Each structure stands twice: as structure tokens, then as C-alpha cells.
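Shown below is the structure under consideration.
All protein chains of the complex are present and in place, except for one that has been dropped.
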Amino acid sequence: MSNEPTLRKNTTQRANGNVILDVKDLRTYLFTKKAVVKAVDGVSFFLRKGETFGIVGESGSGKSTTALSLLRMEPKPAGRIVGGEIWFYGENILDKNEKEMRKIRGSRISMILQDPQTSLNPVFTIGNQVSEAFTVQEGRKNNQGTLLQRVIDLLRKVNIAAPERRFSDYPHQMSGGMKQRVVGAISISCAPDIVIADEPTSALDLTIQAQYLRLLREIQQTTGISIIFITHDFGIVAKMCDRVAIMYAGKIVEHGPVRAIFNHPLHPYTHALISSVPRMEARVERLFSIPGQLPAPGEMPAGCRFAPRCMYADDRCHKEYPPTFGGLSEHTEHTTDCWRLEDPTWEPKSYSR
Amino acid sequence: MQRFIIRRLLQTLVTLLAVSIIVFALARLSGDPRDALMPMEASRADRERILVHWGLDQPVHMQYLVFIGNALRGDFGESLQWPGRKALDLVLDRLGNTMELAAVALVFAIALAVPIGVLSAVHKDSRTDFLGKLIALLGQSLPHFWIGIVFIWIFSVHLRWLPTSGRGTFQHMIMPAIVIGWFQVAALMRLIRSSMLESLDSEYVKLARIKGVSERMIIWKHAFRNAAITPLTYFGVMMSYLVVGSITTETVFSWPGVGYLVVQAVTARDFQVVQTVAIVFATVIILMNLAVDILYAYIDPRIRYD
Partner (left out) sequence: MSKAVATQPLQTGKPRSVSRLWWRKLRELPLVSIIILLIVLVIPALLAEVIAPHNPFEGSLGKRLQAPAFFGGPSEHLLGTDHQGRDILSRIIYGSRISIAVAAAGILIAGILGTLLGLMAGYFRGWIDALVMRLVDITLSIPAILVALVVAAAIGARFSSVVFIIALVLWAVYARQIRGETLKWSQSDFVARARVAGASHFRILTRHILPNVTNTLIVLATLQVGFVIVFEASLSFLGVGIPRPNPAWGLMIADGRKYVMSAWWISFFPGLAIMLTVLSLNMLGDWLRDRLDPKLRQV
């Protein structure tokens, strides 16, 4: 988080030169037999060049659907983007047709899926799958020799030992961590502007997880790509991200620089989430966990979605969705959707510390 | 890999042994096997000769060994219907015709089932999907031989497009091949559809989309290559259905294959030919299954050989 000071300076306005992706009021709904699930319900955020932006939330909060919507890959046929704008280098992604989208996917915005075990095609070799990333975007103009060399270079870049030998391996011959590095290689193959990482380490064990995260940081430093990091793990957010948005039931409830969010969480949900992260220095007896669960798709509360689980909720919270309060803490750019913040001195009280 | 093949070979041997025991036992189930093996009006000398040939004066287990010994030398006895002709020669003469028909039927089944199955999965719940389900349901509900007769009635008797029976030109093959193949279309299509659905829903297809691969390539390269593996295991079963289908269908169209031969032999109570056909067909089917299993192990890199 070395770039945080500069980050603070520029933050009062959003559309400055560094912003490469600006999402405004994105809505992706899932039309199921029983109900319309508002998986992403008016989400706005932006992404600067070279930064890592985290989206944190529980399973079902809509964070993955948000990520997939950026690539126009919302789960079909039930999912549909029903509103909003996604500005990417001055063009609205939602105005593009499928053919134009294919040009953007892979080459300009890329994604790492969460499960390395299943995200590689079992019947093709690693080399085949990595080189496909090149040939799809650039056509077949490469001759086989240079293509092979590029694939090997790329595999070396993601720390795969003896890539010349690994080239003709099938996915089942590799370990989970290695497979995830191959997936990472595919995602950076065409030097994209943005890589979306959807819980890329949740299927890996802890040591490999740490290795992988380090690799991602390295790649980011050498290539200057922006990363959108999707996770449910606040610990990873603290290590990886510059800014973070907390999602709950399809909405971003709080958003701001990582340090601000960690030190002064304002939304009761964020506060509860952070309280549930184990800290080395604070010897907590018991991790705090939030009573209740995400509202069922059909029973979305009329007001604040978190109200049924919130210890501070009053009548208005149940009836009306709160406005976004911004800049209430010492850090600018810190915004929170919560009625309590009408009182400028209010802060959620500690649970466990 | 080698151990896998050896194990499968052993299994194949056991199955073939079981087939021979069943055939052997059935011949003796009827009392004096000579009644099954010989015509009523056979002479004493003939009966004596058969007795020695099959070792019928010895205990049952020895009889079985004689039977197997003869079978291994390709001696399945002589035909009653066509005296003087070896049963095995009769069968092998016709096997080619049956295989020819089965191959055309297989090509027809694949050519129809693959596109319908894939399209049904890609356009799930659409009109195409509905049509596919209808074809599948009809194919599995209609008896072959009846479709054959209805086809003859429509295309030969009424429209006079195709010959009713026999073998010769390609036109002779069209109706029987479609009749045999249709049942396969149904089963194969369902298999391809369900494995395509699974494949299209997978993470690797998602990754291919992320790479920007075109939809056509996603369907045919990424999804279909995976989806094609599951139906492949079904090919062994399919071969056996093709062979079985040939029995009724060859009879309907008087196609000079093994199926038609065996039905004629049953009618004439020509047991030696019937048992030969049973063993030859069973061997063909079992070997096909073995071949498919080994092929499968080569195609699917994930398969474990233990």
C-alpha cells in the first residue's frame, strides 16, 4: 500500500485521468421461476490504473455476479443486466455487441476463476490451452515456434518450473497450486488492463495461497495491471487491496481505502465482518459471528437489507433504504449506506475488543 | 495402462466362458442334446457319429471340454438346414453383410444424434430441444420391426421409392439402416445432450469465454470434446443394440445377414447354427466393448487404470 498517500490526494473527484473503469448503478437481475433475484442492485464503483480493488461479501452477496457482469458474462439464461453503465476507457461496455465483447475479454479485461481444479479443460494440454489465449486474440499469424516460446515464457513468468516439459502435460497431472498459476498465466497472456480475480485462492491450501498472492502482486508490479479482487476473506483484502467495497445482498454498503475501513468501519455489517477476522495481536477468545443469514431472494427487505440482522436497526431502517453518506471519517472517499450516520459522531461499538 | 488392459482381457475371457456355458447348458436342458442337435429322422449311424463328435457318452464336464475344444478349433458342428455346410462358415459368410448394415446404421445414428443432441443442449428448452425429446421418445417406444413394416408400406408399396427387401444397391440399405439406427439416435442424443449441458456449465467453458473464444469454438471444441467422452462409453452397448436390432430388422427386410440366418435357423430348429450365431455375436459384442474401453482410456487423459 505504498501508493496510498497519492491515492488520498486524488480522491475528492472520481473521474480523474487514472480511472480506467467506472461502474455506475449496475443492476443484474436473475429471473427465476419463483422470483426475480436482484443479485446486483445498483452497484457503483471505479478502478484506477495499477490499483487493487477488493469486493468483499458473503456467499450470495452478488460479488461474483458483479464481476461476471463486467465481462458481460452474467449467468445465462436467467441473468440479465437490466440497468447501469460500465465505462471502460471512455466506452460503455453495455453498448457493445457479442463480437466486440470477445475482443475485450481476455485481451483487455481478464478473469481468474476460483476453482483451478475445474477451470482448465481436462482434455487439452496445458500448452494448447495457454496458446489458445494468444491465437484467439491475435489470430493464427504466429508461427508455431514463436508461439511455443511465448507460452513457455509466460509459464515461466508465473513460476512454473521446467515449462518446456509442463507444456504437454494435461491438467490432471498438475497440482492445484500449479493449475491456478496456469490459469493466472492465461489471464495475463494478452497483457490486459484489468484482471478480475474471483476468490482465486479459496480452493488452495494456506501456504500455496500465500505464494499465489505474492505472485499476483509481483505480476501487478511488473505489468501495472489493475486487479479487482473478489473474496470473502478480510485477511486477504488487508494484504492485497488498496481500496475495498463491502457488498451485502446486491448492494455496496460501504466503500473506502482499506486502512480506513479497517480502522474505522462505519457500517454495522462491515464492523461485524472485521470483528470476525482473527488478529494476531488481539487475543480474542471467540470470533464474532453475525446472527442470522442473508435475506432469501424472494424476501428482500424493503429498507436496509441488513436491518433484520442489525443490532442498531430502527423502524426507518426496515422501511427505507438509507442514502450514501460520504466523507464522514477523516479519510475522504469513504462512503457508507447507513441511517445511523445522520449523527456525525456515531460509530458502531466494539463487539469483542 | 498395461495392467488395465490385462485386467480387461481377463474379464473378457470370463464373460466369453460364461456365454459358452450358457449355450452348452441350454443345449442339454432339453434332455438328450441329440434331439436339439439332430433332425427327428436321423439314422442310427448319424446319431452314433454325433455321440462321438460331441463326447456325449462321457460325463457332463468332459462334454463341456469337448464342446470348448471343438469350438476353439472353429468346429461348431454342421448345419441341418444346409446339410454338409459347417455352421461357422455359414455364419462368417453372412457376418460381413450384418456389419455393413450396422456400420451404415451407426453412421446414420451419429450423424443425426450429434447435431440434435448438441443443439438441444445449447438451446435448452427451445423448440429444437422439444423436437429432439420427441424423436428420442418415439425412437425408444416404437418396435423396430413395426417401423420396418410401416416403412415398407409407405416407401415401397405406396411411393415405390425403395426396394422392399434384399441386398444389392445402396437403396436396399436405406430403410433397414434407418430402422436400426433410429433407436440409437434416441439414446445417443439424450446422452450427448446431458453431457453437453454439464460441459457448457463448467468452469473451463467459462474460462474459454473469458479468453474471448467464439461461441462456435466453445461449443464444438471445448464443450463437445469433453461431452463426447461420456457417449463413447456407450458405444459398446450401442454395438450390441445394433447387432440385436439387426436380428429383427434383417428379418423384416430379408437382409442376408447373420440376424436373418439365425431366425431362419430357429424356425428350422437348426441348433448348431443358432449356437454358433450366439457365440459369434457375443464374441463380437464383447470384443467391441473391450476395444471401446481401451480406446476410452487413451482418449480421456484422466482415466485411472486401477
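As written, the chain order gives the labels A and B, with residue 1 at the start of each chain.
Quick note on the criterion: a residue touches a chain if its C-beta (ideal position, glycine included) is under 8 Å from a C-beta of that chain, and two chains touch if they have at least 3 such contacts.
Keep in mind it's a predicted model, so treat the numbers as computed, not measured.
Student: Thinking of the whole complex, not just what is shown, which of A:Val23, A:Val37, A:Val183 or A:Cys304 touches the missing chain?
Tutor: Counting the whole complex, the residue in contact with the absent chain is A:Val37.
Student: In the whole complex, not just what's shown, which of A:Asp22, A:Glu132 or A:Asp198 touches the removed chain?
Tutor: Residue touching the chain left out of view: A:Asp198.
Student: Which one touches the absent chain: A:Gly50, A:Pro75, A:Gly176 or A:Gly326?
Tutor: Per the contact definition at the top, the residue touching the missing chain is A:Pro75.
Student: Just the residue numbers, please: which parts of subunit B touch the chain that's not shown?
Tutor: 11, 14-15, 18-19, 22-23, 26-27, 29-30, 36, 124-127, 130, 133, 137-138, 140-146, 149-150, 152-153, 157, 194, 201, 203, 240-241, 243-244, 247-248, 251-252, 262-263, 265-267, 269-271, 274-275, 277-278, 281-282, 285-286, 289
Methods note: only the chains that are shown with their structure count from here on.
Student: Nearest whole angstrom, what separates the Cα centre of subunit A from the Cα centre of subunit B?
Tutor: Here the centre of subunit B sits 54 Å away from the centre of subunit A.
Student: For the complex, give me every residue of subunit B touching subunit A.
Tutor: Residues 124, 202-204, 206-215, 217, 222, 225-226, 229, 299-302 of subunit B touch subunit A in their complex.
Student: How about subunit A: which of its residues touch subunit B in the complex?
Tutor: Against subunit B, subunit A makes touches at 71, 73, 77, 98, 102-107, 110-111, 113, 115, 118-124, 132-133, 136-137, 170, 172-173, 183, 186-187.
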